[in-house]
Each structure stands twice: as C-alpha cells, then as structure tokens.
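Shown next, in structure tokens, is the structure this report addresses.
Only one protein chain is missing from this complex, and each of the others stays in its spot.
Labels A and B are assigned to the chains in the order they are written; within every chain, residues are numbered from 1.
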Amino acid sequence: MTTHRMIVDLDRCIGCHSCTAACIQENEIDLGRFYTKVINVGPTGTYPNVEEYYLPVKCQHCETPTCVKVCPTGASYRREDGIVLVDHNKCIGCEYCIMACPYGVRSRNDRLGVIEKCTLCAHLVDDGKNPACVDICPGHARIFGDADDPASEVAQKLASAGDSLHRLADVGNTPGEAFLLANQTWRS
Amino acid sequence: MNAVSRRSFVKAMAASGALATAAALGYEAWKPFTALAADDAGSAQTEGETQVIRSACRNCYGRCTINGIVKNGRLVRVEGRPGTYSEGTICSRAFAIPQLVNSPLRVRYPMKRVGERGEGKWERITWDEAWDIIIPKFKEVIEQYGGHTILANNGTGRDQLNISVLQKCFYDMGSVGGFGVGSICKIAGDFVQKTTIGNPCQFTGWNPEDTNLIVMWARGMFSWGYYDWIYIKKALDRGAKLMVVDPRHTAAAAKSTMWVPIRPGSDMALILAIINEMISSGRFDKDFATKWTNSSFLLNDETGLLLRESDLADGGSKDKIAYWDEGTGSVQFWDTVDLAWSVDDPKPALLGSYDVEGIERRTSLQKLADAAAEWTVEKTAETTWLTTDQVKDAIELYIESSPGTCFTRGQKTDFSDNSSSVSHAFTIMMALAGNYEIPGGNSVKPGTSTKGSALFDAVPPKSAVRQEIEANIDDYSMCPGKAQVYGIRDGVYSAATHALTTGKPFQPRIYWGMNCEPIISCADSLEVAEGLKNIDFSVNVNLLMSPSAELADIVLPAAHQNEIDRIEYPQSGHCWPANHTATIRQPFTEPQGECRDEVDILFDLASRLDIDMTWKDKYDWFNFALKATGMTFEEFREAGEFVDEITYGKHEKGLLRKDMKPGFETKTGKVNIFSEELQRFGWGGIPGYREQPQSPFSDPDLAQEYPYVMLTGGRNHQYFHSEYRESAYMRSIRPFPVVEINPETAHENGVEEGDWVCIETTMGSIKQVAHLTEGIDARVVHCDHDWWFPEKGAQDGLHGAFDSNPNAIIDNDKVFDPAVGTDNFSSMCRIHKSPDGPPEGIFTTPEELSAFLSNGQEDQQ
C-alpha cells in the first residue's frame, strides 16, 4: 500500500511564500486564488515577549474527508494513495465541498465553474516527482513521501515526532497531513 | 489561528462568492458539457522543443542556482537547480522571472521622448538614431563643461560587472559618480572595513558550520540568499545559538535563541557595551589582540594619530609605530613596511598609558577602553530601549560564545551619519573576541580568493583624465572634502541631488541612469525628481518605464539579467559554502526585441567616445578575471561553478596580503583598533556613539507632534527594493505596501488591521496598509520601502512614485557620515486612518493584475 503524505516542519518554515508561488506556477492558478498559503501565527504575546511561527496551509488530504462525503456528484474523491482530488468533468460547482471543508482551502475556478484545491501535484507524483512546493522550499520544511514505507522520511518523522506532532482541527474529517513544531507552542 | 492578517488582504483581493455567482450568470455557464471539458484539457502545453538551461537567479543577492524551462524559444517557467549551495531551493521572487522577461510593460526598443518630461509620450527609434542623439551631446558637454558634470548611476550592486564597467567607462571620461547606491547600501561599510581589517567581511564571510553563536545584526529576514537558513538551521540543530538584533520581530527573530529588539539607530551603544564588558572583565582574545591588532600602538595626542618614530626623534621613520614593550620596559616599534617588531620576543602592552619622553601616552586599546567605559549596562539600556537584563544577556551570550561566534549584518546600520564608526566597532568587537579566521567565525577574505577572483580583482587601469580628477578630487567632487574613505566611487546621493537642484558645487549636465531608480530609492524623492526633470540631457537604460525613465530624453532597452552571460561570484551576505562558490549565469533566451546587455551598451558608448576600456568586451573581461583559476569563460560555463576550500588562519599564512606576508591588508598590517583613516576622514579613530537626528532623544519637541520612529527598509519576500511591482504573482501574494504598527499604537490612533493609513512626517504624507503586530515597539512603525505603481500613468505622479514610498517624506539635508557619505534615513512620524482609502488608480483586485501578464505576443512586434 502507498499512502502519499506531506508533513511540514514548522521549525523550518520561514514564511517566504516560495511554495505559494511555486504552486501558482505549476498549477497555472488564476491570479488571486491560492491552493496553498502561508499564515503568520503570531506574534503571540506582548512586545517584546513574543513567539511567532509560519504555517503553510493547504488541503490536508483527509482520511475521512467531509468534502468527499458531501459532494453530490462524486466529483470529489479520494484516491487509494490518499490524495483527494476533484474530477473537473463531474464537478457542477455547487460549492458544497467548500462549505464542508474546515480549513477554507477550496475555491471556485470561475472560468471553468469547478472547484479546485491542492492536488498534491498528483500529475507530478504519478511521474515519480515531488509536489512543486517541496523541492524549492528554502527551509526544506515540506517533507513528502510514502507514509506506509517505514524507510521514508515521512514515516520516520511521523513515528519519532511524539509531542511535536500536531494536526489541524478535526471535525470528523481526520486530517491526513501533519505539522512538526518542537520549539514553540502550537496554536493552530 | 490568527489568520486575520492575511485574510484581510485576501478579502480585498479574492473574488467573493457573490461576484463569482454573478460571473456564472454569463452565458458561458450554460455552454454544453463537451465544450467545457475540451476547454479544461486545453491548457496542456503545445508540442515543441523544450530546453532546460542552467543558470542563477539575480532577483536578490542570493544567486540561487536555477533552471529555466524554455519552450519554443520562450521562457515559460523556472525551477530550482540542485547540486549547489542553494540545494535546489528558490524563493517566491524567482517565479517573477518569466513574468518580467515576457512582460507587456517591458521596454524592448530604444525610445525617444516626445512631449514634456514626465508626460509619458515616447516614440520608437533605432539604435543608430539613439546614438546619433547621445554621442554629440556627450561630446558637447565634456568639451564645454567637463566630464565631471556627467552623472552615472547604477542600481543595486548585485550585478558587479555592470558597476565595474560603468565606472570604468564613465570615470575615465571624468565623471565623479552619480547618486551613489553606496550611500544607501552596505558598500560604505565595506570601504571602512578595507581600512580597518583589509576586506569586507561583515556581510559575507560568516561560517556557521562549527559555530557556537550566529549573530545577525540588522539583518532581519533571510531576504537574500534564503538558503543561508539551511546552514543556520543545521547549526541550530547541532546546538548553536542565534542572536538577532533587530527592532522588528522578523522570521530570523522568530527562529532565534535571543531577540534583541533594539531602538532604531542606537546600535552603537550596544556594540560599545559589549566592547566595554570585554575589556573591563578581561574576557577577550589577548593573544590575537597583541599579535594581530594595533591595540598596543601608542597614540600621539598632538597629531591625533599613532605615535611614530618620526614624532620622537629627527630622522625617525614614519613607517615605524611605537608601542610599550613589557619585556624590555621600553618603547619599541612595529615596522609597517617590513611587518616586523623591533625586538625578537615582543611583549606589547595592551592597556595602560606609558611615559614616553616625559609624556603619558595611552595605547590604542586604552583609548578605546576609556571611550567605551561610559557604556554601562544601565546607560546602554536607557539609550537602546532594552531592559538591563536584555543588555546583560546579549553581552554575556556574545562573550561566552567567543571565540567561535560568527557575525553577519544587514544594511540598516549603514543608514546613519555614523556608519563608518559602526562598521569599525563591529570589526573591533569581532577582533577582540578572537572570532576571525577560525572555524565557526568569520573569514576575512571569503570568496574565491585563492583560486580565482571576484570581478573586483579585475581592475583595469585608470585613464589620465581619471587620474587627474582623483588627484584633485576636491575640485571636482560634488561633496568636496567628504567621503574620502568611500572615494570617487558612486558619489553621494544627497550631494548629487543638491547639485542638480542648486547648481552647487557645480551643475550636472548629463544623467546616465542604468537599471536604477533614484527617485524611489533616495531620500527626498521629490527633490530627486525635480533635479532629473531639469537636467540638460538624460539617458535611462532600463527594463521598464520607471519613474526616472519617464524623465529621460532617451530610454535604451536593457536585457533581462537572465538573457545575458555573467560570472556569479560570492559578494554579498552569504555564509559558507556560498561565499566560496562562483557559479554561471547564462541566458535562458536571447534578449527580446532590440534589448542589449547594459555592459555591451557601455562598451559601445565607450568605443564611440574613444575611451579605452582595456578589454574589448565582457568576455575578455571575464577571461582576465578567471585567469587565476586557469579556466576561460567558456570552460567556466561548461563547468558551471567552482568552489574554493575554506582556509583558516589566512592572516598567519600570508594569504590576506598582496605581498603574501602574514598579516592583514591594512596600512599597519594589523586589524586597526585605532583607525588613522577614520581619525582623518571620519568622526574619530575610535568609534563613538552619535544620537541620530530626528529621534525621540535628539528632538523631543518634534516628538510631541510626530511621536513615532519611522523605520523603513525591512525586507519582504516578494519584492527587492523597487523591483517586481510589475509582477502579477508577487502583487497577488503581497498586493500592497504594509506598515507594521503595534496594536496599542494602532488603537490610540483609531487604526485597525487592514486599514489604509496615512503616515506623515514634516515633509509630507504617504499611504500604506496597516498590519498590527506585537513584534514591534509601540513607539516605532515600520513602512515598506521603495513602492511605486506601474499600473499608474507617468502623469500620475510618475507612476505613483510619491504615493506610498517613505523616501518621498524623508529629508536629505542632514549631516552625513564624513568618511563614507551615508545619511540617516530614520524619521519621526505620526499616523492616522486614511480618509479616502488607497492611493488613487492602484490595482486593488486580482482581475486588474492580469494587465501585467504577457499575451505571448510582446516580443514579436
């Protein structure tokens, strides 16, 4: 079994938005829309005793995705390897999946009338490459691989992270991706 | 979970659900199913030849190695290129490259102004027609007024060849510079380091690999050479610490072990406090201080300089400098020519004052100790707005981690009237701590020093005209008597601006601006614009019709940096290994339209004016520069890069001096704790604190009406100075200039997150969007610098050059640093919510940004 997962090491992310731009280039996204963005979490506290980290967010490719559950046409679906995608040929643009996503990472492509989001660059992954946001990251913060392969960096990080492993809010969707944060308090 | 800051921009930018629905009301939404499916698949690339060209990015100082993907002769995307110091990583700015190369806004042909300056009316001409206008004008001015009335201005020094060739061409015809990018850059500090330690090593030269502590001073973000973070992180994971001295809580501060939020402009106080503690507690590298610095050299209070043998006896050598030898209990000498002590087993006294022929003479280090003594923890805390604990902790962390601490800084400490002393003080701080030329410290001459050269080393000879001017520089300089340490290089911007508008000390007649934007980057933008508007003749070599290009008579189309060949050598800011690696930059595509490499334009200009450039073209120049490597440029292109090994203790091995003797490449052969150059041309031989003008301490009356320190120049991830405002991607990610305000201050002034805010100084007002953050002192606001709006017309304030640009409201009339000509940029301001929102005519939605995108036809007119 292969489960493609991405985890982000927030102790490494410096909030540069290179991933945002790489994604726009790779997926030819219309201006002003984003599949991934970097959020400043903080500075939390009172000057000068503050903490701040940067949170790159995108579709979490959930294990029990609510967006798939609510999609009336089945356009939103989860592949065997864990990647959640939208079939443009079936999508009617009803935006129900947008309502069902707890993270606000889906948006409508007005030109095509369909809903789009991070595809984990399935077209690259299927070609044996990494998603576009991974290699260019100047912090080497994005770790991508097969979580079912115990030798992969992803699997090893997931296994060893302990208390440093965090996930976004789970409202029954079971987020598939995870974040590592050891040096600060997780506030997301 | 506080996503509000980003979302407020997104809300302004993203099409709302309601609007999207409205769009769906169009007939397109009702097209039959098959047509839509076909459309969807239609974005696949057409068949054609695809090339992958390896090169480097020039969008900041990083030189991250990249590949360009070229389809059917057109650059379509960039990717990171692994296998080098940047490890295949790139920052978001790199993605702006294909957009600029293919931009509809790009100038692709020589243009001649028709209509008034600033009207924005241009007609296309041929290159020959352009030269037929330019050359006679140059000849006429040189003959009638002299070559020194020609101002030659270059932009940020990332392309070092541009600067070297520009200076060769223009200085040889008599120019004394332009607006002086060095006046707003770290170059000033570099020149000071040449006199104090021999080589610039405060930006680059740091080696985090084995370090105990990395000090990042006024270098907030990893905003040039993001890959430096890879090496910093490795050091941190190994247990090293990171100290970040910066008024703002930047990404670096967020990752630091210790954030020192110092008051803007007060850095010198903390440096002196560190030096004070080191000397008073005796915790400094006495061995290095004794052998390799001039700490022990005695001072001659009458001359103000070092005490020489010639001061003590007739016929004494002026090359021999006195010190007190504790071994023999007598005055002895250090010979600065032979680089030798006058006794076999010298024991120079570091501190104290000694009776020499009846007069008490202090050692240089003693003079420093006496000056630094006032910088107690308490006084430093009060001056810097730090707590006494913060000051103590910073001092202790630095001292305890040394030797084995490395240091890098940004440019902001060079934006004061005391830059030379600050640069000097940093050198002393590192030297006394023993942090040079050791693992984990700073290399004094980083870069490809043994195998090959920075292009700086390819120094062509000076023409007779230039030599005459340099010999009588005060007769020709725009700031006679000043900036002697900086030299003829570049000019001093405030002097150039005043010369243009007042005709004093002389009236400049021609302006040649090359890939620079002084209206945006220099203080008092309006005065710069006025000066450029009224000059006799002006040529601008540019990629875009920027504000100053609109005031030119002729605009020449510059090639994009990824359309030309260069050697990318380590020059700025990088840590090891980048600072020991040179890499190739070569074209992804041919220059579009009739664009030319600025260097080729300069060679052409020189040849038409009979200026001997020594080398016949840039390849000749490259081959000369590469001589020591044994490679020609073409071989270097093939190899793609060369990497130097790091060598420690270069001063002991004779690797720092041209004569190959042990020591430093300074006049004394040692690191100058006391600097005679700064004693003569700066504020003094020992660094001292200067409170900057227009600060709450120096002008409390002003602070009543303008209570906040206006800090500017902090980097962001999407832009570099005035660049990339024409990039649709960058504008979509960071659409507006941002002013960072403490929430308490914002609340006091009725300002909320996302509001357009007016920031006012005594000179005027600009508008930026408020971002509230606890990462800045309530008494400080930080504005993004160098904003202009390409979407606005020339007639709209020269493309909105004065709408949001802090330089439009910073004055240039203050005293500047006497040694290097840098000026103080911080000002006091007040803020209030903008009554009418954003500046008129700027893009505020993503739909508008599509005007910046190429339609694929621009280069085929």
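As a convention for this text, a residue touches a chain if its C-beta (ideal position, glycine included) is under 8 Å from a C-beta of that chain, and two chains touch if they have at least 3 such contacts.
Throughout what follows, contacts and distances are computed from a predicted model.
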* From "Tryptophan synthase beta chain", "ABC-type cobalt transport system, ATPase component", "Threonine/serine exporter family protein" or "Oxidoreductase", the hidden chain's UniProt protein name -> "Oxidoreductase"
* Structure fact -> Filtering A:Ala22, A:Val50, A:Leu168 or A:Leu181 for touch with the omitted chain leaves A:Leu168
* Hidden-chain contact residue, picked from the options A:Arg106, A:His140 or A:Lys157 -> A:Arg106
* Structure fact -> Residues of subunit A touching the missing chain are 34, 36-37, 39, 55, 57-58, 66, 69-75, 90-96, 98-110, 112-115, 168-169, 171-173, 188
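What we mean here is this: only the chains that are shown with their structure count from here on.
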* Of all residues in subunit B, those that touch subunit A in their complex -> 1-3, 5-6, 10, 13-15, 17, 20, 23-24, 28-29, 36-37, 39-40, 43, 77-80, 82, 86-96, 221-222, 226-227, 229-230, 233, 249, 251, 253-255, 259, 261, 390, 717-718, 728-730, 732-734, 742, 773-778, 845-847, 849-850, 853
* Asked: Where on subunit A does subunit B make contact in their complex?
  -> 11-12, 14-18, 20-22, 24-25, 28, 30-33, 37, 39-48, 50-54, 88-89, 93, 95, 107-108, 110, 112-114, 135-140, 183, 187-188
